[in-house]
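Removed from the display is one protein chain of the complex; every other protein chain stays in position.
Our next item is chain A:
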Amino acid sequence: MRLNTRSISLEVKPSHEDKLVRLLVDLRGGRSVGREGEPGHYPDILARLPTCHFLSICMVESSDYDPLLVIEANFDGPEGPFWAQLQAVLGEALREALRCCKRPLDDTAELYDLVTAHRSRRDPAPFLERHVMRPKAFFHGNRGLPRERILAEKALAEAVEQRLHDGGGAWNGKSSEDVRLALRSQLMPRFEWLGQKPAARIPLGESLLDWAKLAAVLFLVLHLALVPGAILAALLGNTALGVLLALVAVPVWLFFTRYRRPAGDVGTSSSNTLLSLARTNAFKIIGALAVLFLLSWPVSASVNLVAKDMAWPEAWQASARQLAWGIVWLVAVLVPAALIWMRYLERHDSSQDGPVTDPVALRQMREMEDWIPQNHMVSVVSLRPQIPRRAMSYIGTPLIHLALRAAVRDGYLGSMRTIHCAQWAFVNNGSRLLFLSNYDLSWESYFDDFIEKAHEGVTAVWCGSVGFPPVTMIIEDGAAHGRAFKNWARHSMSPTRFWVSAYPTLTVDQIERNNRIANGLCAASLPPAAARQWADDL
């Protein structure tokens, strides 16, 4: 069953801010069975939301905009039943929360009135559904594991641990395979599913679809990028085109060389990453351009055939020439020119080096963190207004998502594996970027991981945000300014007042370990090397 990640963002009436906070605090206080202040333990909610992995309801506050009510949900299976379940669990609290929100100005206003009217009995789920946002990018650390399976494998891992503990010295001297077989036969009566072959976490069809989506979007973007060069090639002869290219490319590269380095003292150890990446992946880039050429060829030939009334051989020949020039112009002019434009913006960007975080909000955030191995964060940042910035955000974020979806199968982002479910979505008509994350360990270590192991990706996603630390060449510096990045991120965050985790004691790594133990026990037999590897997890 596919894990879905969704969020809802609604503007709150400033006059109802306190009421909404009280509502969320009551929701938590009245239901949590953990220690005082401890989030995440809500057995009644979890029992009635049987597909939910993580659920959070927050009020995001900032002096720059009216507060936002943000509902985040990560759940298995279809959406409709989930929102109905949420409505059944939270019921009137949900309606009351909506009453604290501004009346929408779009075509959901009438529904809002009906749901929030005095003594209304109209279900809030249909209204919420109309405001559900699909994230522009999301990431799942334990992809392909439904909640039911995570909990079943947790119970199995605990039972294995108990057996090993109870057995004491009896296990000594036994081979890994003997231990595995003994445990399997002992636990089979309780865990009948051990007799079945575990379902593939990411079915082949889904993997192929991920790659196909990425390839299709990349092809579309790059193919469009070939168009300017191809049009020039259609209008000019080779000599004229060569002269024009030299006249344009030389100054562009001179500018690029001059401006590509970090300005002033913003450089960090991450500087020069983009060009290094380009150099080390030169063969891959050449291969990709060759593939692009081959895929674009029939498209371009068809256009020539129809638009210029050419015969097929002539159309193939003409389009090959146009595409070749299109690629040359892309590499020699368009890419460096776009980077110069970005560098111009980056050099003129303002960054907020000393953002002031509301001390009360900071205290509340800290009070709610680190009760359990998992934590939650919500952050909203405003986007910079320039066209290339917005284009980077609107196109780049989904591209990053597709790339992550296709390439990251084991939960590792770089070398970090601490994220359960994270998502990026655009709110307030695309003017702000919402980030929600359910992660392991403390906020400090989470961000240290970001800074040390994945700062390029983080910088790429947030470089278009107001106040972000100075960036060079889209992915360099930025988040590598560790302290400044952390201050900026904290400043953009709000306390998570209501947060539910279906497996609050498990880290991403533990879930993977439990999965390996379970998969190993499902096998009727394992070769000695595989059995030894399996036993390493015990």
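We adopt the following convention: a contact is a pair of C-beta atoms (placed from the backbone, for glycine too) under 8 Å apart; a residue touches a chain by one contact, two chains touch by 3 or more; residues count from 1.
Just so it is clear, contacts and distances are computed from a predicted model.
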Given the choices "Cytochrome P450", "NADP-reducing hydrogenase subunit HndA", "Sugar ABC transporter permease" or "Oxidoreductase", state the protein name listed in UniProt for the chain not shown. "Cytochrome P450"
Touch assignment to the omitted chain, from A:114, A:231, A:248 or A:320, lands on A:114
Missing-chain contact among A:14, A:43 or A:78 belongs to A:78
Note that chain A touches the absent chain at residues 48, 50-51, 77-78, 80-81, 84-85, 87-88, 108, 110-114, 121-123, 125-127
